[in-house]
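Missing here: one protein chain of the complex. Every other protein chain is in place.
And then chain A:
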Amino acid sequence: MIAYADFKIESLAYFSKKMPNHVRWVLQQIKSRIERLNALFRPVMHYNCSAHHEGTNMTEEASNISSDTAAYPWSKNEMFLFRAALAFAMRDYTNGEEFGVSDIHPCDETERVSFWFVVTRPNTTDLVDKGTVEMAIKKSRNRINGAFLLTDQTLEFDGIYPTLAAPVSPATPPWLIVFGVVMGAVSVGIIALLVYPLVQRKLKKNKDADDEDSDEETGVKTAEIGANDGIYNSMFSDDERFTQM
């Protein structure tokens, strides 16, 4: 509710640029009182991130995060999940320091689902420096992505580049396996095709040897058996043909 009041005051201020100066002063007074009230009720909340990232010069503490999935439904619950994930990442990196959800402070949220955040040490208001936060995020990047079912391309931490996974190189390159299968089949085929007629000829020779013992062929050699003997002289073949004329 207090945040809502903040917003209201801001928008009022925006739309009334032409207001007289004393009115503007009054509004600013109201705003600062509300801020002090906020500080009373939640002493560790509401850091003014703008102080930590003027324009494009990022100071030590703040980090920018943006999500560019078109239809990612962002809500306060999602923000809570983010803060929990970040707290986990900080715990994991610092090996046990009890970071809580309340130690992650987002601010300057934009419509694009893009916001800055700072991290404080547990139970204190000391800011954790940006380098440590970045290392923690790098270490647990996968877990943070997984919490939102996003990827390195859709959940971007500004300034923190995703570490590429080492390419998987299996012991035997898979292509050699396919090559081995194909070459094996081809080699077997070649050997089979070369050996098969030799085997057939040997069997036939044995069969012929058996046959020849039984009956003697003295007749005219038929074309099949005799064709390979001697040289065919084309001059003296086909004499019968010409008697037709």
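For this structure, a couple of remarks:
Here is the rule we use: contacts are C-beta pairs under 8 Å (C-beta built on N, C-alpha and C of every residue); 3 or more make two chains touch, one makes a residue touch a chain; residues count from 1.
Quick note on the criterion: contacts and distances are computed from a predicted model.
When the listed names "TECT1 protein", "Mitochondrial ATP synthase epsilon chain-domain-containing protein", "Transporter" or "Nicotinamide phosphoribosyltransferase" are checked against UniProt, the chain not shown comes out as "Transporter".
Only one of A:Gln29, A:Asn123, A:Ser187 or A:Asn206 touches the absent chain when the whole complex is considered: A:Ser187. Against the chain not displayed here, chain A makes contact via residues 66-72, 110-114, 167, 174-176, 178-179, 182-183, 186-187, 189-190, 193-194, 227-228, 231-232, 234-235, 237-238, 241, 244-245.
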